[in-house]
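Written out below as structure tokens is the structure these notes cover.
Here's a slice of the assembly, chains where they normally sit.
Chain nomenclature is as follows: A and B, assigned in order of appearance, with residue numbering initiated at 1 for each chain independently.
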Amino acid sequence: MDHEGLNASLGAVSAQQTPAPKAHRIIMDSNKVVENIYLLVIVTLVSVLQNAFFAQKVERECKNHNTRTSAFERVSCANRNCMDAYPTFLAVMWCAGLCLSQAPAAFAGIIYLVVRQKYFVGYLGQTSQSTPGYLFGKRVITFLSLMCVIGIANYLLVRFYGSDYKEYVETITNAATALLLIP
Amino acid sequence: MDHEGLNASLGAVSAQQTPAPKAHRIIMDSNKVVENIYLLVIVTLVSVLQNAFFAQKVERECKNHNTRTSAFERVSCANRNCMDAYPTFLAVMWCAGLCLSQAPAAFAGIIYLVVRQKYFVGYLGQTSQSTPGYLFGKRVITFLSLMCVIGIANYLLVRFYGSDYKEYVETITNAATALLLIP
């Protein structure tokens, strides 16, 4: 009995039962990681596709004219403004997804991408229009930052006071995400 | 025997006692993830705030003058140089925090942000001054890269030789972080 208890450990025990438990456990572990981030990965992929779309616009304008025309200036500037804000967006979205919960973070990410698309298209618009400012998507970034702050505050509460409000917080966050849809 | 059974593992035992142990374990898991990164997330958030501060400076200058004045050129260039280096900084800080330990990495990150703030303010200074160069924060980035290298070297040592120097390395790293404070 005793040496069974000593040897126990899930791995060792199941090793006597099934033929390939270790590989199975590794796959499970790997899937557990993917489970917590797969929505974030999907949003990241969509944002990469959008980046490629922007870059291709610049590429085409660059090859067509080859001179510093107004259209090239516009598309290049729009692309640069989007790219400047991109690492910030990625960092905040992933932090929010890891610290609190991934579904609202991914949803906010999608909304950010829609806002970015509108900004880019608006930048390329008629030359008579005034160009939009340097910043965009402030509300989404603020929302994601707040999610990070709340997630860390909840962690510190659990650690020092032992009270866990994560469930309530997640419910509220899920509801609050809908506010982002208001134009 | 009985107390062995009672001590058996939090998961297995509480599964027999309480009705919702799985949710509890998932929260614990999630908190374990947050525990290892929360300092890094805080530094990331501070850097995002700083980015927003920089971007707002550009936005204001852009709206006020609307012409390509010298002030606009300066603030735009300073912001661009900071943004160019931002993904590099984020990547190195997170790698260092994950591979070795998060406290020195986060501390170095804070110092980098201070250096960046000084660089930005210095760039906007009197027009008579010469602008600083393209690079800044070289020492912090080097320090963080070294932390990554040491973390990976330690992992490979554990894997191939079984000798683990992580504890000593972390102590030395904590002490070495103080060197970054030397101006």
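Everything that follows uses one rule, which is that a contact is a pair of C-beta atoms (placed from the backbone, for glycine too) under 8 Å apart; a residue touches a chain by one contact, two chains touch by 3 or more.
Predicted model only: the values in this text are computed from it and were never measured.
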Just want to confirm the stoichiometry: 2 copies shown, so how many copies does the whole thing hold?
3
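The definition used in the following text is that only the chains that are shown with their structure count from here on.
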What is the distance in Å between the mean C-alpha positions of chain A and chain B?
18
Going by the contact rule set out above, which residues of chain A touch chain B in the complex?
1, 5, 36, 84-85, 87-88, 91-92, 95, 98-99, 133-135, 138, 141, 145, 148-149, 151-152, 155-156, 158-159, 164, 166
Give the list of chain B residues in touch with chain A in this complex.
1, 4, 27, 30-31, 33-35, 37-38, 41-42, 44-45, 47-49, 51-52, 55-56, 58-59, 62-63, 79-80, 83, 86-87, 90
